[in-house]
Structure formats: C-alpha cells, structure tokens
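Of the protein chains in this complex, one is absent; all others appear in place.
Note that the chains are named A and B in the order they appear, and that numbering of residues resets to 1 at the start of each chain.
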Amino acid sequence: MDGVDTSITLTVNGREHRLRIDVRSSLLDVLREDLGLTGSKKGCDQGQCGACTVLLDGRRANACLALAVAQDGAEVTTVEGLADGDALSPLQRAFIERDAFQCGYCTPGQLCSATGMLEEAARGWPSAVTGDLTADPDLDETEIRERMSGNLCRCGAYEGIVAAVKEARA
Amino acid sequence: MRPFAYERAATAEEALARCDEETRYLGGGTNLVDLMRLGVERPARLVDVTRLPHDRIEERSSGALRIGAAVRNSDLTAHPAVRRHHPMLVQAVLSGASGQIRNQATVGGNLLQRTRCSYFQDITKPCNKREPGTGCPAIDGEHHNLAILGHSESCVATHPSDMAVALAALDATVLTRGRGGERAIPLADFYRLPGSHPERDTTLEPGELVTAVEVPPLAMPSRYRKVRERASFAFALVSIAAAADVRDGVVRDCRIALGGVAHRPWRARRAEDHLRGRPLTRENLAGAADQELAAAHPLRDNAYKLRLARNLIVRTLLELGERA
Partner (left out) sequence: MNAIGSRSRVEGREKVTGEARYAVEHPVPGAAYAWVVQSTVAKGEITAFDTADAEALPGVLTVLTPDNAPELAPVSDGELAVLQGRKVSYRGQIVAAVVAETLETAREAARLVRVTYAARRHDVRLTPDHPGRYTPDEAEDGPWQARQGDPEDAFRAAPVRIDCTFTTPAEHNNPMEPHATLAAWDGDALTVHDSNQGPSTVRSTLAKVFELDPARVRVISPHIGGGFGSKGTPRPNVVLAAMAARAVGRPVKLAFTRRQMYALTGYRSPTVQRVRLGAAEDGRLTTIIHESFEQSSTVREFAEESTTPTRVMYRAPNRRTAYHLTRLDVPSTSWMRAPGDAPGMFALESAMDELAVVLGLDPIELRVRNEPDGHPEDGRPFSSRNLVACLREGAARFGWSDRDPTPGVRRVGRRLVGTGVAAATYPVLRSPAQATARANADGSYTVRIAAIDLGTGARTALGLIAAETLKADPAQVTVEIGDSDLPRAGLAGGSAGTAGWGTAVVRACEALLSKLNGHVPPEGVEAAADTTEEVKGQGDEYARHSFGAHFAEVEVDVDTGEIRVPRMLGVFATGRIVNAKAARSQFLGGMIMGLGMALMEESVLDEAFGDHLTADLAQYHIPANADVRDLDAVWLDEHDPHVNPMGTKGIGEIGIVGAAAAITNAVHHATGVRFRTLPLTPPRVLPEL
C-alpha cells in the first residue's frame, strides 16, 4: 500500500530481520504476523493485560503499545528466546514445576515480565510497595506481587507465579 | 488507524520544524498508540521525540532537578537523587500503570496523557473533549470516577496522571520549546480546567514541545497515597501527594495536591493555607480539608470522593507528622 509500508531492522532473539512493514503495525503484530513468533500474546492490545510483554532492548515492555516503526534497530527478546537451546531458563522450569499457569495464554508475558523484573530488582529499582526508597529493596512476596501486577492472569495462577519467581531467583 | 508518516527527530528544532496541526509527538506511545487504535487520535504524522537529548536527569547547583521529557518513567523512579529527595514523586510514578508501561512511558508523555473517561475513549459516543460541541454524556451517565472539583457543564473528566499530582505539590515547572522560543510554565498554569474548551488539556501552544520538568528542592518529608479499585495496576479514584514540615507538633509548611478529582492535578492551596502555623491535629486537618472541598460539586454518583479526599488529607498528613 502506497505510503503505508516502511522498512525496519529488528534483532529478535539474536537474529537480525530486515522487514517491510505497515507503518501502523505494533511490534506485537510484527512479531506474530510477520515473523510467525506467536508466543507473544494479544490479550487486550491496549497495554492493560501484559500478555504481550517482551524484552525490548533488555527491558520488559508491552509490545502492543510499541509501534514497530519506532523500534527500528531494537533488540527484542520474546518468550521463544528465553531458553538456551533445549535448556529451559530457571523461570521456565519453575513455572512448569509450580503450576504457574493454566490456560497458558498469559504465560509468555508473565515469563518475559518476570525475567525483566528480576533484572530491575537486581539493579535496586524500587516499587510502589518499597518502604525505604533509598535502600535496595528486598524482593519478598509482596514486592513480587506488586511488580508482577502488570500481567493479568484470569485463571488465577498468581500463587504459582510468585512461587516460581521466588524459586527461580534462589 | 489512519496511515501516518513517521519521522524521528534528532533535535528539538527538527521536531518543531516538522510539526503541523495533524502531527503528534510520539514519546513512549503508551497512551497515544492506544488512542490511535481507538480512533480517538488520527494524526497524519508522528514525530518521534524519544531520541532528542532530553533523556537525562540533572542536579542543579540550586538543588533543583531537571528531568528531561524523554526520561522513561522507570528511570525517573530509579534515579538516586529523586529517590533521596522526592519520595512522593517516586511513589506517584511507581503507583501508576505497570512495570512494563513505566519502562516505555516518558515523563513528557506522562504529563500529556489524556483522560480515561469512558466516553472520551469511545468514538461512537458524544464527548466535548474529543469532539467539541457534541455534548457530555458523563454528566448524566457513568461518572463514578470523574471530577468533583473545577468541572464545567461541558466536561467532568479527570486527569489520569499520578506523576503530575506529585509535580503539582512540588511546584514543578514545565520547560517547553515552541515557535516563539522557550517557556517555563509553572505546573499550576500548565493544566487547564475544562471550562467551555475541554478539548484543551493544557496551555501548550500548538506544536509546543515539552523538553523537561524542573523540580525545585523540597526539604520536607513527603509521600504519595493512591486509592483505587484493585490493589495495583489501576487508575486512581482519589490520590494525594503531600509533604509536611512539622516541628513541635505544629505545621510549619506543607504541600497538598489531589489526583482523580479534577481536570487537572488539584493543588489544595486553601487547605495548605489553613494548616500553616496550626498544630497538626485531626481536627485542624479535617478543617483544612473542608476549606478545600467547600468548592466541590460532586456529581450524582461520586460524592464519595469528598469523604475520600478529606480522609486522605487527614490521614496522610498525620502519618507525615508521626514521622517527623
């Protein structure tokens, strides 16, 4: 379509892609429709559920709110890129072991979000429930719950998610 | 979504030069992209301003902080100086949205986000803010989370930002750059009340670009408290940013701003004036709250916000006093 298509380069899960995309496309739709990486889910397309969470230049982000054209040159890690070959990441293993999902639709977003969240916590970032803002937060259950609240799970697997995050961090 | 031209600006001049009536500046996009998908915003051109050199937080010799408009919300809350000096600002930003969105959203975008009023977001319904002159169905419709203060016959929307509430309490200044040059707009003058022009949220001129926010030092303990309909990841019903300098049980100075009650962050100056010099007691706090809320005009279904705002003022200031 005239004037609508544009070209971008994305590095997704370590692999560089030169893509011709509709300028209106979200990063989520480019991943799902153009690259066939359907692990990132579309639960609301409004940034209100977190199912589309990916790591964008190393930080967790909602791919549905990111215009793909604005991410030209970015590095993206999706759920498909969390494992090291056949070896699942500690979080992925813990999610299975702790039954941290039921339908599995929010799971890729939960996993990417938890991966990014652990990194944020390791850097000492505070959250809304952190008492002393000048100290490094202790990532207890209350902290994990607050920090993972951007990922809704209608099956209600929250207890398993918190347990899995704790286990993977240990 | 209407097709649009996308351009990345490297400098403010470049951004300004490319901006016309049908252009929107793109920050993190966390609100704009949603509004575009909803059909509320239909820009012909997006100028991406995230690569502008506005992504730093600088500490001035005056003790003020200059926060670039392109600073991500999460970087603001992670910054040591902000954490040390402005707990209420950090808490306000952290109580907004989710970790993901805070990683994407910029300070400038946070300031300029639009109301979450249902009618505004639904293009199949009238809304004076979205389409001037079409009416405001919220006044007689669903408005349990809309304004009690400063609203008009044409609009009862509330401003959704938490960060802006803290900035209002902090006497922050919004630094901008427009065709007429640079401006420093006190936050109190930055947001508008709806009046008969609810389509305008701010006093920004067309094309004027927010470049930074300057936060003067504040030597008082502060905190932000937000009440909402679930424990996290929800917009405020009512929120409060408060700071107090309490010595010997007397309020020497204080700052109070309310969120979720008006078209803009509501600086409670009457309450502050009432409190200064008075003992920090429940009674005086309630009196201060009543002074402020005397101007309120609750709608059919949101009178609870009066009590909520009053209780938050009393409780938050008492808690700040206990710490002193």
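We adopt the following convention: contacts are C-beta pairs under 8 Å (C-beta built on N, C-alpha and C of every residue); 3 or more make two chains touch, one makes a residue touch a chain.
For clarity, every value in this text was computed on a predicted model and none was experimentally measured.
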item	value
Residue of B:51, B:116 or B:278 in touch with the missing chain, whole complex considered	B:116
Full-complex contact with the absent chain, from B:210, B:293 or B:308	B:308
Residues of chain B in contact with the chain not shown	1-3, 37, 39, 116, 118-119, 121-122, 124-125, 137, 140-142, 144-145, 227, 229-235, 237, 301-304, 307-308, 311-312, 314-315
For chain A, the residues touching the chain missing from this view	1-2, 4, 22, 24-25, 29, 32-33, 36-46, 48-49, 51, 78-80, 82-83, 88, 92, 95-97, 99, 101-108, 111, 129, 144-146, 148-149, 151-162
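Going forward, only the chains that are shown with their structure count from here on.
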item	value
Whole-Å gap between the CA centroids of chain A and chain B	27
In the complex, chain A residues that touch chain B	1, 3-4, 6, 23-24, 26, 45-47, 50, 53, 56, 59-62, 65-67, 69-70, 113, 116-117, 120, 123-128, 130, 133-134, 145-147, 149-152
List of chain B residues in touch with chain A within their complex	1, 3-6, 8, 26, 28-30, 33-34, 36-37, 46, 48, 50, 74, 77-78, 80, 83-84, 87, 90-91, 94-95, 97-101, 103-104, 231-233
